[in-house]
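Omission of a single protein chain aside, the complex is shown with its protein chains in their original locations.
As written, the chain order gives the labels A, B and C, with residue 1 at the start of each chain.
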Amino acid sequence: MKRILTATLLLALVAGAQAQPLRRSEITKHSVQSAILGEEVAYNLYLPVGYDAATPERYPVIYLLHGLYGTYADWETAGHMQDVVDELIASGECQPVIIVTPNAGDPDVHNNWNGYFNMPGRNYEDFFFQEFIPAVESTWKIQGDKSHRSIMGLSMGGGGCTVYAQRHPELFSSCYNMSGWLDEPELDPDMPKDKLYLVCQAIHEHNAIGFVSNADDATLEKLRTVKWFIDCGDDDDLIEQALRLFLAMWEKDVPSELRVRNGEHNWEYWHTALRLALPFASRNFGR
Amino acid sequence: MKRILTATLLLALVAGAQAQPLRRSEITKHSVQSAILGEEVAYNLYLPVGYDAATPERYPVIYLLHGLYGTYADWETAGHMQDVVDELIASGECQPVIIVTPNAGDPDVHNNWNGYFNMPGRNYEDFFFQEFIPAVESTWKIQGDKSHRSIMGLSMGGGGCTVYAQRHPELFSSCYNMSGWLDEPELDPDMPKDKLYLVCQAIHEHNAIGFVSNADDATLEKLRTVKWFIDCGDDDDLIEQALRLFLAMWEKDVPSELRVRNGEHNWEYWHTALRLALPFASRNFGR
Amino acid sequence: MKRILTATLLLALVAGAQAQPLRRSEITKHSVQSAILGEEVAYNLYLPVGYDAATPERYPVIYLLHGLYGTYADWETAGHMQDVVDELIASGECQPVIIVTPNAGDPDVHNNWNGYFNMPGRNYEDFFFQEFIPAVESTWKIQGDKSHRSIMGLSMGGGGCTVYAQRHPELFSSCYNMSGWLDEPELDPDMPKDKLYLVCQAIHEHNAIGFVSNADDATLEKLRTVKWFIDCGDDDDLIEQALRLFLAMWEKDVPSELRVRNGEHNWEYWHTALRLALPFASRNFGR
Partner (left out) sequence: MKRILTATLLLALVAGAQAQPLRRSEITKHSVQSAILGEEVAYNLYLPVGYDAATPERYPVIYLLHGLYGTYADWETAGHMQDVVDELIASGECQPVIIVTPNAGDPDVHNNWNGYFNMPGRNYEDFFFQEFIPAVESTWKIQGDKSHRSIMGLSMGGGGCTVYAQRHPELFSSCYNMSGWLDEPELDPDMPKDKLYLVCQAIHEHNAIGFVSNADDATLEKLRTVKWFIDCGDDDDLIEQALRLFLAMWEKDVPSELRVRNGEHNWEYWHTALRLALPFASRNFGR
């Protein structure tokens, strides 16, 4: 009995400790139980210095997406996001922000699922908008309006963030696409339906370039409410897709920033891109 | 009498002094008398520290072209080239180099001529290759081979350098195109043949993008002997031309660097571009 | 009579025109009549896009100081400030701001006066704080509180802004010192009292490094209410002064940013510095 009381007391103390403002930023792992996917989806959460569950202060949020064969943890381990974000917040180049990196691969790397779109048997996009955003934004002190929500990602996640913001311009103030996988030709339907086949098909069906070229005036007008940023290395095989997307938007008078820097499809590029992306998102919060 | 002798002696001393190695870089104005154009064509000449007409040492050369309505003097006055080049040579980022900025406007701004191409009545391209390069390279201590010759320019000069290097890949080791004016639709032939009409027509006839798309294999193979660099601001109306040129070269497997930075069609952009262009040319000398 | 009425109507129309929001930024020349100096002091005024005398909206202000032998016009002509500020405001890296560049040389370059400090016979510092700031801030739509006022300058103006913010920390939220002239040994008092002698003496008497080293705790506490930034090229003769100022502040726990970039004491350096300085000032407005 005494032991149980002590444990309860300790829990209360821990909870009390958690309620104090953070003195250092932290990245912690969490998950959302998805009815749509029938599984638990992991995510990393960056909380800035000063975050305090006990006060009314709320923060803007950035959804930061990983690439093919990647996981929710990549931005922390390979992208060194904590050092980058801490430095940019300390210098004032990025305002204090909450960053969320959802998992879009699978815990079991041998199965079929991957990517940000609905596929036969796995409606990840439904999960993202119907379950993930609501769960995350009701759990943490997030402002939760379009003007304080941004989305960004690399490669498959660059395509993911672009399509998400194209289809839900009412939800995001800005979208930063790094080395985005934006288009894919239709595959032979007789091929085995493995993981790569399915994600290629999903990207084919969610062609971000065609979306712009085929958009009607009402859609284009909505696209113009998002601040777009396209960033791709000139030695990246996907540079051609990045330029075609920019030209399609140019053609349709949908303004977008474009940066082509020296570089390939690798973490050197994305690591540096994060230093451009966070201030960009920050400058467009609340506008 | 004595005074005259003294003056003569002083002049001789000054001449002797000029023959010594330069202790500071200098930009001086010169000209080439053109039989083809029937006029004198001015140019600025940058000579690096250590240049000495009396020694056998020779230098690589960069031809640096100005834009529409500009003159040979723009890179000195608006582009601050002396400070930039001095600094890059001092740091070792650019090897000691001679820079030549030919005039492609006209002394009389009210007449019809402008641009780098042959037009009815003004064969500037013929002048450039048949008269200008030979005159300059025999007057100054220039190495004068493909591997030590580079060409670069801004706007109309960005188109000019690109087309020159496309048509004479045997002459240039590298070509750096800043905010290049690369293409122009055909104009109504009934319009008055003013200066702007003529330069638009000349650019239409020398379409740098079509040149690549229509090149045969032998031409493409020659293009691959030049190091290309395309640099254009994302807020520049010409960005669409820059990207189409890059995509045409990509399609044809002609490698080119590409940089798209934040910026417009102005000297802020070209001033910074020079800091990228000179090291690029320098790294490709003698390769 | 009719003519007079027409003129009045025209004036009203002009005033009406002026009262509309600016569609392009503008730099215009103005002056303040100084009783303290007994002369009219010129300044350039940068007004951002959207400035509108007829609305209640007010802007933060930056005082931007020139160097020895310079004038109020240098930042426009040699520093290309309009292009730089326009670009930074357009990208959101700097919030819309009013910039004021006061003259601290003299209309007659042959007389004795120069610099930002009180000298025997010319009390410029008194003028600046008692006449100039009040006149400017009551004429234009400036917020006019510490948290929305910044000061910056180059060379003699780098020293000037530093000393002004040291002596009036209650007036400035930030201070950005470029290649600052911060200290000078005492000159032989028997030397002729020419312009250079007088400014050297004034700088000797306003030694910015000694100010920090000798500051008492109350003064240090006030210095900590200003965001400081020291920026100097490593090939600048004044780099030693910049580093000694930083070390003096370090010793006294007065936080300061420091950047040492490749460069000399020239406009290449200050032109680039402006791109760092404006976002720094902007990030610290309203903090």
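We adopt the following convention: a residue touches a chain if its C-beta (ideal position, glycine included) is under 8 Å from a C-beta of that chain, and two chains touch if they have at least 3 such contacts.
In this text the structure is predicted, and so the values were computed from the model without any measurement.
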Could you tell me which shown chains are touched by the chain that is not displayed?
A, B, C
Have a look at C:49, C:73 or C:239 and name the one touching the chain we're not showing.
C:239
From the listed residues A:105, A:144 or A:263, report the one that touches the chain absent from this view.
A:263
Touching the hidden chain in the full complex, which residues of chain B are there? Just list them.
91-93, 279, 283-284, 287
Chain C residues touching the omitted chain (full complex)
234, 239-240, 243-244, 246-247, 250, 256-262
Residue numbers in chain A that touch the chain omitted from display
80, 83-84, 87, 90-91, 235, 262-264, 266-268, 271
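The rule we apply is simple: only the chains that are shown with their structure count from here on.
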Would you identify the shape of the chain contact graph, picking one of line, ring, star, complete or other?
complete
Geometric centre distance via CA averages, chain C-chain A, whole Å:
42
